[in-house]
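Omission of a single protein chain aside, the complex is shown with its protein chains in their original locations.
As written, the chain order gives the labels A and B, with residue 1 at the start of each chain.
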Amino acid sequence: MPISREYKVGVFVIGTAATILLALLFLAAQKGFFQTSHTYTLSCRTGDGLAVGMPVVFSGFDIGRVHSLELDDKGAVLIKIRVPDKHAKWIRQDSFFVLYRPLIGAARIVVNTDHLESPPLAEDKIAEVYVVNDINDAIEKIQPLLETIERLSRRIDSMAAKTDEQVFGREGTLPQLNKILKDAAGKLEKLETTVDNLNKISKDAAEGTQDLGALRADIDEVAQTLNKVSRDIDALLYKQKKPEIKLP
Amino acid sequence: MSIPEKIGNYISGRIQALARMIFFAVKVFRRVMTPATYNSATRTVLINQIYFTSVQILPVFLLVSAVVGSLFIGVVFQALKNLGLVSLLGNVLMGLIVTELSPFFTVLLITLRSGAAINAEIAAMQVNREIKALEVFRIDIIDYLLAPRVVNGIISVVLLSFLFSIVLMTSGILFSRVIFGISTDVYVNILLNSTNFSDIVVALLKCAAFGFFITLIPIYSGLQATHELTSIPIVVSRGMVRVFAAILVIEVLSLLIRLL
Partner (left out) sequence: MTLFAGEEALDKAMRKFMRARPRHAAPVSHDFPLISNLEAWLNIALIKQYHENMPVEASRNMVLGLLRNLGLEKIAEKRNPALGEEERFYVMLLRAAMVERAAIVIDRPFKMLPQLKNFHAVLMALKTIDGLYASCDIYDYDWMKDKYGALCR
């Protein structure tokens, strides 16, 4: 038997509505809508960044919400946070509360508890909230860097001024360099004359060397003649007496 | 006629048309809220409309939601991981997917499938003088034609949009495990932490507004057809343009409500 259209529509509507309702009920139950809760009062010197509904976080998990905000007689902000019974165990007497405002993302109150065995925080006690602000932290971190950059910039400016004076000033490097270059040019002109003289000397020397060659040839000839004379004398001496070898 | 006069005429004509439509919308809304509107005939139409709009497309809708939703969620998760914004996973899931993507995707699908069909159907009825026949037999057009279709629009968009969200959340379990190595418990906890009931209420109202207007506007446009066949494509295209404009306006208004 075919299923009627009415039946299909009924199943769809009831089934989907029931699924949605169950999902919402589960959500409500998980978010503690059906649970009794504890209300704690915190105080903060500023209400800046605080909002009703802001999450209260313990170890990265939401354990409650900011329920209301009001000013006390001294001008401090009283923050009432509501924490379901099952999460109340995380809030002890030695818990400290930090209002954390990240650079990106929603602000939250972070609960830190060092000793979970310490007694539970009484609901009539007022705990203080410390503020940690990512934007201010970032500005604080950037501030010294900015100051250094500024100092560097000033120093670079003064260095540039000094460099100008030293390079382009009356007593600066460039005028002196010009002077030296002028001197060098004058000296180079003189050097040119010297080089010419040297060339001349060299030429004369070359000519002198030619004379020396002739002289040497004469000397060689004289030496050869002397050698011949010496050999003749040696031969004459050899003929006149035999050589004696006397041993010591 | 001088140019300023023409501009003035045009603007005044537009404002009058908008005022007429708003007046009509208020009239329909009041009738939808009146129990006497619902008799055996309108209930039959309502059942048929829900059947054709939601039940008949349910398998395709679930398949498309799973495919498109998974792709989208995978891309978004990967982008979050690359940007080092893993801590915003829950906010993205709830703030972007449940309150923005799901209603928008659903309304787009239903508008394309049913909005155009309703527009053409009513225009054809007007051309064939069937609307006149209903009036002659004292069958109220708003009660019989509009109320069931508008109620169907609201029911269908709300239910399908939430189904889309549920499908996406479920595929999110898989992707969060694969991309971030997050266990199901942690994933559920992240979702719970980022859920605001006010966001869900805004999403619900937005879906209802979408459903109301994506059916009302095509019918209103369809009723403006003349007795000529050629008027059908004209009123259908005009109606569809108005529907998309209405979707954008509702989207912007919902964003403003959430910002305030």
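Quick note on the criterion: a residue touches a chain if its C-beta (ideal position, glycine included) is under 8 Å from a C-beta of that chain, and two chains touch if they have at least 3 such contacts.
All of these numbers come straight from a predicted model, not from anything done at the bench.
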Exercise. Hey, which of B:Met125, B:Ile190 or B:Ile250 is the one touching the hidden chain?
Worked result: B:Met125
Problem set entry | Selected residue (touches chain absent from view) among B:Val67, B:Leu83, B:Ala133 or B:Leu229 | B:Ala133
Seminar exercise, completed: For subunit B, residues touching the missing partner are 39-44, 121, 124-125, 128-130, 132-134, 136-139, 143-144
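Heads up, the rule we're going with is that only the chains that are shown with their structure count from here on.
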For this session: Under the touch definition given earlier, write down the residues of subunit B that touch subunit A in their complex.
Result: 47-48, 50-51, 54-55, 58, 85, 87-88, 91, 155, 159, 162-163, 166, 188-189, 192-193, 195-197, 200
Problem set entry | subunit B-facing residues of subunit A, complex | 5-6, 8-9, 12-13, 16-17, 19-20, 23-24, 27-28, 30-31, 53, 55, 61-62, 104-106
